[in-house]
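For this depiction, one protein chain was excluded, whereas all remaining protein chains were kept in their positions.
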Amino acid sequence: MWSFAALADLIHEELNAQLDPSWVLAVEMILVGLSAIGLFALLGLVLVLMERKVSAFMQIRLGPNRVGPAGLLQTLADTLKLLVKEGITPNGVDRLMFNGAPFIAMIAAMLLLAPIAFARDFQIWDLNIGVLYVSAVSSLNVIAILMAGWSSNNKYSLLGAMRSGAQIVSYELSAGLSVLTIVVLAGSLQMSEIVASQADGWWVFKGHVPALLAFVIFLIAATAETNRAPFDLSEAESELTAGFHTEYSGMKFALFFLAEYINVFIVCAIGATLFLGGWMPLHIGHWAGFNQVMDWIPSSIWFFGKTFFLIFVIMWFRWTFPRLRIDQLLDLEWKYLLPIGMVNILLVTAVAILGWHF
Amino acid sequence: MTNEELIARLQDIDPSISVDAGEWPNAHIEATAWPVLAPALRLCDELAFDYLFCLTCVDWKTHLTMVYHLTSTRHRHHLVVKSKLDREAPSIRTVSDIWRTAEFHEREVFEMFGVHFEEHPDLRKLILPDDWQGYPLRKDYEDPVNMIKL
Amino acid sequence: MFLKEYISDITGAVGSLLKGMRRTGYYFLHRGEAITQQYPDNRDHMGLPERFRGEVVMPHNEQNEHRCTGCTACELACPNGTIKVVTKFEVNAEGKRKKAVDRFIYHLELCTMCNLCIEACPTDAIKMAQHFEHSVYDRSQLTKILNRPESKLQDGVE
Partner (left out) sequence: MVEEIGTTEQGDLIINVGPQHPATHGVLHLVITLNGETVKKVEPHLGYIHRSIEKMCESLSYRQFIYSTSRMDYLSSHINNHGCALAVEKALQLEVPGRAQVIRVLMDELTRIASHVLWWGAMAMDIGAFTPFFHAFREREMINDIMEETCGARLTMNYMVPGGVMFDLHPNFYGRVKAFIRQFHKKLPEYDELVTGNTIFRSRTRGVGVLSKEDAISYGCSGPTARASGVDCDIRKLFPYEGYGKLQFEQPLATEGDTYDRYMVRMHEMRQSLSILEQLIDNIPEGDFQAKTKAVLKLPKGEFYSRVETARGEFGVYIVSEGGTTPYRIKYRSPGFSNLSALDHVVRGQKIGDLVAIMGSFDLVIPDIDR
């Protein structure tokens, strides 16, 4: 059967046959880097189009439908427009920080790609502390936002950045706790092992109520961490015009824009890996026939299907709910999510020790 | 309170007020009587004019007239208070401490007619630019730049 | 007691959020409810109501005749000087000098489509057209002369 893993192995063998092993490593790194950038570009195009279409359908509109068949090339045209636009650096900004911030945002998003298992045996870097790495790197994003907000020399940007700082720091806790429940259940920090532990069923089903609760908390925290509505306070359009990226234009703005969507993709991919079994097909108990049919579907389709389902849910939130206020946002975290998350991790530990999960 | 009662009550407060009956009674007062009359209208239990729904000025070329439209949300009677002002140096006591809505309305009249409101907390131009010359709603106002003559 | 309140608080909140999501989810799935009008494409069958006020026009018949006597009632009725009627004197068949319209100048850029000129016209010489795509590159193109060159007053219109 055709798979990414076979393709990767093929390339590896071909290169080894031609080159010195250290050169192979270098070439492979470049290939991986290029494909990561390619994936980013592709994801950006797909996700922006998806957001526009999803929002349009929810808002009883048609959405973009002029450029290309059914508007499929709309984001390509938008990207082209942003590429050729003049990148304005306003007077009075801190040039180094102002110009650097979008790149930091992109780099933080790219780093997160490493431990994600895209398909069976297809992973850039299967490090043994994958989950820890993810939660560490995902908080780097706030640095980019703070840099952008501070250096813009704009009060709206500053307010947006400060809000974002408070928001991401507090929601890291809930996200961490809900990730921890799965670590407790799976007994490993390694992404591949977490996925492997779900061969007989996904944690969201296997882990009883605590895992389900953790999943909900994770979804909320993920929405907040990626600064999306109803938690988009750092760019709250009706209050702060565009928040931390008010002063950005052209490609620098596009990088922020792209980073936001990549972040959405990555948190959803992690959510899918931890709770929905990553690339694992859906298996139900002893229904051998059903399980076999499910195995026929390629693992990459399983992974992307689950991820895009979660992305759709997050978009659904965005286009339904009003925005919270800053104090309510922190209330939600410290008064509701964090206590529930703490009780939940106790429960899940009990479940894991007593072996009550399936 | 009917209009007749209202007129009688007003003349109790200040006999010098001349009141025309009409749809709504029109009280003509001196600008100097206003600082005393306005709180009385607002605070007196029988009158209780607590709602100032219109405040404006009319330029009669020889003089200006301040017009206050008052009503009571309790008794539902109306009163129009008018006060003649000198056109060269128009000045009257503010009522923004009695009816808060007057603050904005008086600022508007200040810039449009040039009426000075004594003791107004924040008498600046509200609508026009700060360096605007002249009073646009006066009858003799000419603006060759912004006015289009058809 | 406190815990009960806390939990019912949360369930109520989540319930209200789910209700909203159900509504948007319904519209996501029922795409036939979309109300978008694909404007430049549906130009042919858009069908504006006959009372729609797009611009003032002066209808002419096949003999290039209009009904405007040049009485300037419309000019007087117009609140913002949109219409300027330039009159001339014509000698008619009986040798009498008669006032007639020379140029009926209409400033579309000033017009607010208030319909007062059409109400004022005693001979129904002007009417509102449903054309609404007025944008041009030069403002001067919006100043129009409504009576066609060489056009005459229709017979019998006083």
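Every chain is named by a letter (A, B and C) in the order it is written, and numbering of its residues begins at 1.
Definition applied: contacts are C-beta pairs under 8 Å (C-beta built on N, C-alpha and C of every residue); 3 or more make two chains touch, one makes a residue touch a chain.
From a predicted model like this one, the values you see are computed outputs, not experimental measurements.
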Over the full complex, note down every shown chain the hidden chain is touching.
A, B, C
Pick out which of A:Gly33, A:Gly92 or A:Gly187 touches the chain that's been left out of the picture.
A:Gly92
Can you name the residues of subunit C that touch the chain not displayed here?
12-13, 16-17, 19-20, 22-24, 35, 48-49, 51-53, 77-79, 112-116, 119-120, 128
By the contact criterion defined above, which parts of subunit B meet the unshown chain? Give residue numbers in ascending order.
23-24, 50-54, 56, 58-59, 67, 69, 73, 76, 99-101, 103-105, 108, 126-129, 136-137
Note that subunit A touches the chain not displayed via residues 55, 58-61, 92-94, 150-151, 153, 155-156, 158-159, 163, 229-230, 232-233, 236-241, 319-328
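We take it that only the chains that are shown with their structure count from here on.
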With centres defined as CA means, the chain nearest the overall centre is A
Name the chain whose C-alpha centroid is farthest from the C-alpha centroid of subunit A.
B
For subunit A and subunit C, what's the span in angstrom between their mean Cα positions?
51
Please report how many Å separate the Cα centroid of subunit B from that of subunit C, as a whole number.
41
Contacts with two or more other chains occur in subunit A at residues none
Under the stated contact criterion, what part of subunit C meets subunit A in this complex?
10, 17, 20-21, 23-25, 27-28, 31, 33-36, 38
Of subunit A, residues touching subunit C in the complex:
54, 56-62, 316-317, 319-321, 336
